[in-house]
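Encoded as structure tokens, the structure appears first; notes follow it.
Subset of chains shown; positions unchanged.
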Amino acid sequence: MPLADASRALLRRVGTATLTTQLLKRGFRNTSMRGVVPLHDGAEVMVGPAVTLRYVPAREDLATLESLGSREHPQRKTIETMPEGHVLVVDCRGETGAAAAGAILIARLLARGAAGFVADGGMRDVETATSLGLPIFCSGPSAPPNVGRHHAADANVPIGCGGVAVFPGDVVVGDRDGVVVVPARLADEVAASAAEQERLEEFLLAEVRAGRPLFGTYPPDEATLERYRRSRGEN
Amino acid sequence: MPLADASRALLRRVGTATLTTQLLKRGFRNTSMRGVVPLHDGAEVMVGPAVTLRYVPAREDLATLESLGSREHPQRKTIETMPEGHVLVVDCRGETGAAAAGAILIARLLARGAAGFVADGGMRDVETATSLGLPIFCSGPSAPPNVGRHHAADANVPIGCGGVAVFPGDVVVGDRDGVVVVPARLADEVAASAAEQERLEEFLLAEVRAGRPLFGTYPPDEATLERYRRSRGEN
Amino acid sequence: MPLADASRALLRRVGTATLTTQLLKRGFRNTSMRGVVPLHDGAEVMVGPAVTLRYVPAREDLATLESLGSREHPQRKTIETMPEGHVLVVDCRGETGAAAAGAILIARLLARGAAGFVADGGMRDVETATSLGLPIFCSGPSAPPNVGRHHAADANVPIGCGGVAVFPGDVVVGDRDGVVVVPARLADEVAASAAEQERLEEFLLAEVRAGRPLFGTYPPDEATLERYRRSRGEN
């Protein structure tokens, strides 16, 4: 299911905090990755459907530097077939002692038009990798190559990343608050509701900054909502 | 017990490192929070008596988005009665997978003249929240709303935060080294001793930078103390 | 075994990521510290042979503020005999709740010509300590003095730091990807191989940024290597 351009635009405007609230309202409690932080400065919001890649623990006879040359190596193959505007999400089992990827792979993702990179593991060559411009979310810097700890098992299967389920096609959104996963079928609906919530909260923040108390304002009572609606009309 | 203006001024000048040394000399070994870092740039020192708020694990029927509208909700009520110059300290049980608060609550604390916000849990809307100007110390960014993980149980009771006991009125000091809790009855005495220690250590640092060895200088022997006293007289 | 100037220069140019690959090729899988991050901005690469210092858990009758005045105190003695161009590596057993050192000790290391400071524990006075200019790698800021948690047991013995074995004289390299330990007897050989690998990878990164696919490029096939060799000839 492709992500509608309008939804992508809305999701780029709303924060992940707002998305978690919208998902909680729909019964989804486990949507924000844990231990995954922006490695780039985080200012740019990342939005895109997930392509997934799955690592299992390394076995010394399989996870070798030589294995990376194969055209069937799941990591290399996944990157070489990465569709434009998508986010690569890698299941590292929370292993922070090795890199999920390094600068050359990030460069290739960028060249293929990827929208971002997410892993619950480390990143190497961080100085170069973060300079390239692709949003990167991971556990932090980690020098060792992935073959020392990981064997790339398969791709485009459901995975866990940062403790959250990620299905291929789920919409992944990342900003300074972290990375949130929106189930594919809910992306349009959640994007619309989140944008509406964000508009209201910007109004409420301004009210509170102007001196209003929380009671009646946040959450808003009918009088506050009326003021909000009027302010929208006046815009 | 109000915090004397003079003590507040002294505490703003000394670092939390010096405070832990003064507290250790008085037999207090567990005074510096663990897992609590400045979210703002940390340059400004935070000082103020603690107002405490206590979260317990969420229960799905109680910790709801709707519950936040009640005037008896402990989190909202505590913020609405926050005395000027105080620091709100929230016991999140070290749960980093949800926010203790977000930008609107930080804005209200600021409007009420609070001196800072401390939680051993996450913060959401970090881009906006950190732009407002209130010192914020927490476990890091975390998008999900607090009701997904927390139920606000009560306020102004003794709590643990970052592994340290915090009693209402204890003086909470935060800088780039972290957050330290000074028992209320010791605040004036510790502030004075810490300021004196800091003056001496600035002198010792200058001596070491000028080439003096550690032996005789740090800790100082009588000759070094004599030089220090002379330097003070010359000021 | 002194570190050859040429090797030191090469190691300053290559990243720790490349070093872990070279070490993995030689059968060394556990060479990159975990939980140890640059406290300074990390831009400058740290290189130097290790001087080691070992802490054990504090015992209240031995680990006292007074004990620091002794000329036999292992921490103070080690710093006062620190050879130029070396890196002090401190085994804190991963204890992040106290400082391994503070600004005055960092100042003295700098005055003695040390090349850097590494600890799998905290650092206090971080604002001052990081302003002095010595590369510092540690678990993060931590206000409490080391005597509250640590007793300095001995120096220049094999230690563990960040989960990696460090023998006195091993070459310690730190950059934004972290800290890597190169066994002393391999330092020259690894430095040379790493520099060669880095040159090649810079070429490959440029190729990928110019649009080449991973297959055939990374790892490079014979055609790519031929282009690389030609590019070198043209330089």
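Order as written gives the chain letters A, B and C; numbering starts at 1 within each chain.
As a working rule, a contact is a pair of C-beta atoms (placed from the backbone, for glycine too) under 8 Å apart; a residue touches a chain by one contact, two chains touch by 3 or more.
Model, not experiment: these values are computed from the prediction.
Student: Given 3 shown copies, how many make up the whole thing?
Tutor: Across the complete structure, the repeated chain appears 6 times.
Quick note on the criterion: only the chains that are shown with their structure count from here on.
Student: Which is it for copies subunit A and subunit B: same residues on both faces, with over half shared, or different residues?
Tutor: At the contact between subunit A and subunit B, which are copies of one sequence, the residues are largely different (under half shared).
Student: Using mean CA coordinates as chain centres, what's the gap between subunit A and subunit B in Å?
Tutor: Between these chains, centre-to-centre, one finds 32 Å.
Student: Give the residues of subunit B that touch two or more other chains, as numbers and ranges in rising order.
Tutor: none
Student: Under the stated contact criterion, what part of subunit C meets subunit A in this complex?
Tutor: Answer in residue numbers: 15-17, 19-21, 24-25, 29, 31-32, 34, 37, 43, 163, 175-178, 180, 201, 204-205, 208-209, 211, 213-215, 218-219, 221.
Student: Residue numbers of subunit C touching subunit B in their complex, please.
Tutor: 65, 68-69, 71, 76, 79-80, 96-97, 99, 102-105, 107-108, 110-111, 124-128, 132, 140-145, 147-148
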